[in-house]
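With one protein chain withheld, the remaining protein chains of the complex are depicted in position.
Entry: chain A
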Amino acid sequence: MNFNATLIGQMITFGLLVLFTMKYVWPPIIQAMQDRQKRIADGLASAERGMREQELAKAKAAQMLKEAKQQATEIIAQAQKRANEAIEQSKLEARAEGDRQLVVAKTEIEQEVNRAREQLRSQVISLAVAGASKVLKREVDEAANAALLDDLIAQL
């Protein structure tokens, strides 16, 4: 157990090993590790960004939904209002139409009544004339009494 040339041999071997490790072993492995680290960090960052974007989109969607709901409510209210207006309008129209028809009917009725009265009157006149003529057949001359009858008609 003493020192000899083995010592030098081992030192040379060691030096060569270190040289090889430095050149061919360490850099690629550490490079791969660093690359992976970077990729993972990037992935995490983009995941974070994605999450934030999603949150934003969610908020936006909620906002839009709210607006849409509001709009829908407005539209419904407007429609209801318009419907009410239409109903009112048609009610009014219907009433006016009814009034108009009532007036027409009334005038017709009046006309009918008038006509019937005229008819009745002329019939009454004819009847009266017939009665009177039957009563006065003998002694009264038709021509002599005509002036009297006209007077009577005017009074009716």
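Just so it is clear, contacts are C-beta pairs under 8 Å (C-beta built on N, C-alpha and C of every residue); 3 or more make two chains touch, one makes a residue touch a chain; residues count from 1.
The rule is simple: contacts and distances are computed from a predicted model.
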Absent chain [UniProt protein name; select from "ATP synthase subunit a", "Na(+)-translocating NADH-quinone reductase subunit E", "Alpha-D-ribose 1-methylphosphonate 5-phosphate C-P lyase" or "Acyl carrier protein"]: "ATP synthase subunit a"
Residue among A:39, A:66 or A:100 that touches the chain left out of view: A:39
Residues of chain A (touch criterion as defined above) contacting the omitted chain: 1-11, 13-18, 20-22, 24-33, 35-36, 38-39
